[in-house]
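Handing you this structure, nothing more for now.
With one protein chain removed, the remaining protein chains of the complex are shown where they sit.
The chains carry the letters A, B and C, assigned in the order they are written, with residues numbered from 1 in each.
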Amino acid sequence: MEPVRYGMIGGGRGAFIGGVHRTAAAIAGNWRLTAGALSSDPERAKASGAEIGLPADRVYGSWPEMLEREAALRQSERIEVVSIVTPNHMHAAPAIAALEAGFDVIIDKPLADTIENAKAIADAVERTGRRIAVTHTYTGYPLVKQARQLVTSGQFGAVRRVSVKYTQDWLSRAADLVDNKQAAWRTDPNQSGDAGAFGDIGTHAANLVEFITGERITLMCAELTMLPGRAIDDDGAALFRLSGGGRGTLTASQICVGDINDLAIDIYCAEAGLHWRQEEPNTMRIGYRDRPTEIWHAGANRAYLAPDIRAIQRTPGGHPEGYLEAFANIYRIFGEQLRGATRSEESPGYATMDDALRGMRFIAAALESSRRGAVWVDL
Amino acid sequence: MEPVRYGMIGGGRGAFIGGVHRTAAAIAGNWRLTAGALSSDPERAKASGAEIGLPADRVYGSWPEMLEREAALRQSERIEVVSIVTPNHMHAAPAIAALEAGFDVIIDKPLADTIENAKAIADAVERTGRRIAVTHTYTGYPLVKQARQLVTSGQFGAVRRVSVKYTQDWLSRAADLVDNKQAAWRTDPNQSGDAGAFGDIGTHAANLVEFITGERITLMCAELTMLPGRAIDDDGAALFRLSGGGRGTLTASQICVGDINDLAIDIYCAEAGLHWRQEEPNTMRIGYRDRPTEIWHAGANRAYLAPDIRAIQRTPGGHPEGYLEAFANIYRIFGEQLRGATRSEESPGYATMDDALRGMRFIAAALESSRRGAVWVDL
Amino acid sequence: MEPVRYGMIGGGRGAFIGGVHRTAAAIAGNWRLTAGALSSDPERAKASGAEIGLPADRVYGSWPEMLEREAALRQSERIEVVSIVTPNHMHAAPAIAALEAGFDVIIDKPLADTIENAKAIADAVERTGRRIAVTHTYTGYPLVKQARQLVTSGQFGAVRRVSVKYTQDWLSRAADLVDNKQAAWRTDPNQSGDAGAFGDIGTHAANLVEFITGERITLMCAELTMLPGRAIDDDGAALFRLSGGGRGTLTASQICVGDINDLAIDIYCAEAGLHWRQEEPNTMRIGYRDRPTEIWHAGANRAYLAPDIRAIQRTPGGHPEGYLEAFANIYRIFGEQLRGATRSEESPGYATMDDALRGMRFIAAALESSRRGAVWVDL
Partner (left out) sequence: MEPVRYGMIGGGRGAFIGGVHRTAAAIAGNWRLTAGALSSDPERAKASGAEIGLPADRVYGSWPEMLEREAALRQSERIEVVSIVTPNHMHAAPAIAALEAGFDVIIDKPLADTIENAKAIADAVERTGRRIAVTHTYTGYPLVKQARQLVTSGQFGAVRRVSVKYTQDWLSRAADLVDNKQAAWRTDPNQSGDAGAFGDIGTHAANLVEFITGERITLMCAELTMLPGRAIDDDGAALFRLSGGGRGTLTASQICVGDINDLAIDIYCAEAGLHWRQEEPNTMRIGYRDRPTEIWHAGANRAYLAPDIRAIQRTPGGHPEGYLEAFANIYRIFGEQLRGATRSEESPGYATMDDALRGMRFIAAALESSRRGAVWVDL
C-alpha cells in the first residue's frame, strides 16, 4: 500500500504538537511527509523544513502558497492530505482552504477556537465531500478501544456512573504565562478561544467518556475557575448526565500540583467497573462484585483482547507502547481508510467531524453553565 | 492509668459495627468492656453478652435497665462511658438518657437519623456537661492525621481543589435489600434517616475533607440517585466549595461495582498535592511540581512523621496497621482525654459534637440540593 | 468459650514483640493475660506489670517464680499457657521449665538460639505431651492461607520457581548497633545465635515458602555477608531446591536501604503465578498465561475466598486488616485448638514444632553453606 503523502501546516521550531504528529505518522508507517508550511514566519518556515529533512522545493513560506503550489502538481506527486497543527484560532482558515483545494485534512483538537469556526469547517467538509480526522489522541490507545468494545457490547450492563479527570500542573503558578510559548497561546482567549483548561484538556476527557460509553453527554452543570490575573479557566469541575441515564463527574485542571498529565477514567456499569489511566496506558483494571479484580494487559499477543485491538499493536505484551504509538494509531487508521480499507469496528477509531462538533458544544456548555452560576445546561 | 470502664448498647449477634468497637477498645488498651445491653431483644441480649465474656450480672436486657442499674453501682465499679452502636434511628434516645444518667458517650456515626434528633443530643451534651465522641473512623488513621498537619500548617499553600470519593458495591443489585441485616436497616428511611449512601458513607467523605483541610464545606450542589424500587439514595455526586475558597467534588455510592470500600481523597494545594486511599492506608502520596513525587510511609519509627503521629502507632514501618487500629486510635485518644491527658495537637483527634452536627447538615444539604434539581445550597 | 489464661515471660518496658503478642491476644478475643514475668530485672518486671494492668499478685519478679506460684494455684484460676517473648538465647530454659510445669507454650520465632537448644525444647514437648506454637507471624495473614490452599490443591500445577525476599534497612549503617536495644541483642551472637538476618528474618521467608507450597527446602547454596565490624550476617542470598523439584532464590537483608519490612514472595506454578507482599497484605496477584491477571482481595465477605479464610477475618473487604490481626490469627487458632476445636484445614494454621525445627535447620544450613564458600548443602 503506497504511503499517504501529506503536508504539514504549523509545527515549526519550538512547537510541540507538530513533532508529535510527524513521529506518529512515521510510526504509523503508511504516511510520508512530503511538504510543509511550518510557520507563519517564512524564514522560520524554511529553516524548520530543512531541519526535518523536507526537500527545499516542498517547503513553503505560507500555507496558502503550499495549497496553491501543491494543487498544481501531478496527482501522483502532490500531497493528498494536509495536517494542521497550528494554535486553535488558526485552524479554520487553512482547514477550509485545504478542503476546498481538494485535500483531505487531519487536524489537532479542539476543532476550532469558536463554535462558529467549527461549524464553518463542518460546512466545508460537507460541501467538498472531503474527509477529516480530528486527533483526540487518547482514543488511539489500544486498551481504550478495548474498553469501548466491552462497554458498548452491553455485556457489563448499563453505564451507571462515570468519573473522569484530566489534571495537569504546568499552569499552577502565576508566572507560568510568561516566557512559555505553549502557555502563551493556550491561555490567550484570542488564540485559544474562550475556554482554557476545559477547551485544551476537558474536551479530551469528554471525548473519552463518549468514545468508551458510546453515549452522549446530554446535560451538564460546570463551575470553571482561574487563578487571579488570568483571562480563561485553568481549573473546573462538572456534574453531567449521559444519554443512557448514567451520571458522571468531570474534572479538568492545569493547576493540580503534582499531577503531570493525569487523564483517568472510571466507568461503572451494572456488572463491572472499568478503570484506565493514561500515564500507565498498558493496563486496564476491571472490578467485579463477586470475582477477583482483573488486570488486562495491552500487547499484540494477548489472547483475551479483540482481534482488531491486537492487530493495531506493534509489540507483544510487556513491551510498552505509549503516547506516540496511540497517536500513530489515529494516523494509521485514517491512512488506511483513505486507501479504502474498511474496519470491522463500527467506530472509525478516531474523532469524526461529529465528535469534534460535540467537543465544541461541550466547551460552549461548560462556559455557559459556569457563567450562569453552575446551572444545568443542555448539550 | 486505669482503663475506662464502658457499657455497650447494641452490637449483639449478627451486628457488624459493635464487634468493631469492642476490638478497637481492646487494641486501644485503655478501655475495659464492663457491661452491655447488646440487643433490644432481652434473650438475644443475654446470649450475646455471654458470648463475648461479660459477667452475667453486667449483661442487661435493655439499655434503660443498664443505665439505671449501672448508675446505682459504686463509682469505682460502675461503667463510665456508654458506647452506642445501634442503627441511626436508635441513637438519640439512649444517648440522651446516658448523658442524663451521668455517663459520657462514644457513638457511631452519623450522629442521628434526623437533624432534630442530632440537635437533641447536642442539647443534652450542653445541658449535662458530659463528653461525647463520634466515631468517624477514617480520621483515626495516622497518615490522615499527618495529612491534616501538613495541610493546615500552610506549608503547601492554599487548598485549591479537593476530590473525594467513597464508593462501594454491596448494594449494586436490586436483590441486595432482601435478607441482609446491614442492608435492611441502612436502606430503610425509618431506621437510617432520609439519606442512604450520602448519610452512611458520604458523611465520612465530607468529614475527611473538613478534617484534613481544617476548612468547612460552605456550598454544595448535589445530585442523588437510586436504583428503581429503592426509597433512599444509593449513589450521588456533588460539587462543593470550601470556606477558604477552594473547590471540590464528592462522590458517594454503594452501587459502584468492583469498588469495595474505596474512600480516597486528593487534596491539591498551591505547592503540593496529597493523595490518600483507605484501602492502602499505610502510604500517602505527595506530588510536587518540580520535585519527585514522595511516598510517605506509616510506622512508629518513620523519622519524617510528626512525633504525635509516630506515638499513636503500635508497630514500626512495614508492619501494616489497618481499619481496626484506626478505630482503636479514636477510642485511645478519647480514653486518654477522659483520664485528663491533653494532646499537643489542636484537633481532638476524633469527631466532636460540632463535627457531627456538620455531618448532619451535610446530609440535609445534599438531600435538599438534589430534591430541588441539584441547585446550590448553603451548609 | 472461656478465654485461655496466659502468663507472659519477657515483654517488659522497651520491648517490642511482647506488646505485639498482648495486642494480638486481645484482638483474638479468646485469650486473657493473667500473669507476667516481664523482665529479668524484678523491679522492672513489677513496674511493667502494673503498667499493662496486671493485678499486682500475678506480677512476678522472675519466670521461675511465676511458673512455681502459678502451678500452685487452683486449676480454674491459674494460667494455662506461657507466652515466651524473650531474646532467642532465653527461649530454651523457660520453655522447657514451663512445659515440665504442665503449661502449654506459645513462643516467638526462631525457636531457639542454637539447634541444640531447639532440640531440647522439642524433647521436652515430646516428654511432657504439652502443646507448643511458634509465632511465624506471616502465615497468619488470610491471603497467605488462601495462597497455600490454591497451591497445595494442585489446581495450578507443579511449583516450578519461587522467589522470596525479606529485606529491611534498619541495620544499614555501622552506627546502628549502638544505643538500640533491638539491634543490640539481635546482632550479638551470644543472645541471638550464630545467625543474624538469616535467623531473624530469613527464617520467616523460608517458613513462608514451605507453608505456601506445602513442600520442603531440600538443598541450598547461600552466601551471607555483613558490614565491616559486625559479628553476624546482616545480608545474604541463596539458591535453593524444593522437595517437589522446583527451584528458588531467597534474599534476606537488614541493610537494603529504603526497604522497610519488605517480605515478598512470587510462586510460579505450571499454570499460574502467585504474588504476595506483606506490606500490602490485603491483595494477592495471580497471573495466568492466557487470561487477565487477577487481584484477589482479603475480606470476610469476599465470595471467592475459601470459607475458613473468610471466617478468620474480622472485617469485610476494603477494611484493611494488618500485622496485628495476622498475629492475632495465630493466637486465635492456637487458643481454639487448646479448647478442643478442630479445623477443617489440614494445616494447623501456625508453625508447629516440626516447622520450628526446620527453621533451625535452615539457619544451620545457610551458615554452613556460606562458611564453606557458598557450596550446596542439604537441609
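Keep in mind that, in the parts below, a residue touches a chain if its C-beta (ideal position, glycine included) is under 8 Å from a C-beta of that chain, and two chains touch if they have at least 3 such contacts.
Just so it is clear, the structure is predicted and the values come from calculations on it, not from any experiment.
Touch with the chain omitted from the figure is made, among C:Trp31, C:Phe103, C:Tyr268 or C:Phe362, by C:Tyr268.
Considering C:Met66, C:Ala124, C:Ile212 or C:Cys256, the position touching the chain not shown turns out to be C:Cys256 (whole complex).
One of C:Ser40, C:Ser62 or C:Ser163 touches the chain omitted from the figure, and that residue is C:Ser163.
By the touch definition given at the top, chain A reaches the unshown chain through residues 2-3, 16, 19-20, 23, 26-27, 29, 52-53, 168, 170, 260-262, 278-282, 297, 299, 301, 314-325. Hidden from this view is one chain, which touches chain C at 160-161, 163, 165, 167, 169, 172-173, 221, 223, 225, 235-239, 247-249, 251, 253, 255-259, 266, 268-273, 286-289, 293, 373-376. As for the chain not pictured, it touches chain B at residues 285-286, 290-297, 303-304.
The rule is short, and it goes like this: only the chains that are shown with their structure count from here on.
Innermost chain of the displayed assembly, by C-alpha centre distance to the whole-protein C-alpha centre, is B. Computed centre separation for the pair chain B/chain C is 34 angstrom, with centres defined by C-alpha atoms.
Centroids built from CA atoms put chain C at 55 Å from chain A.
Within chain A, the positions touching two or more other chains are listed as 286, 293.
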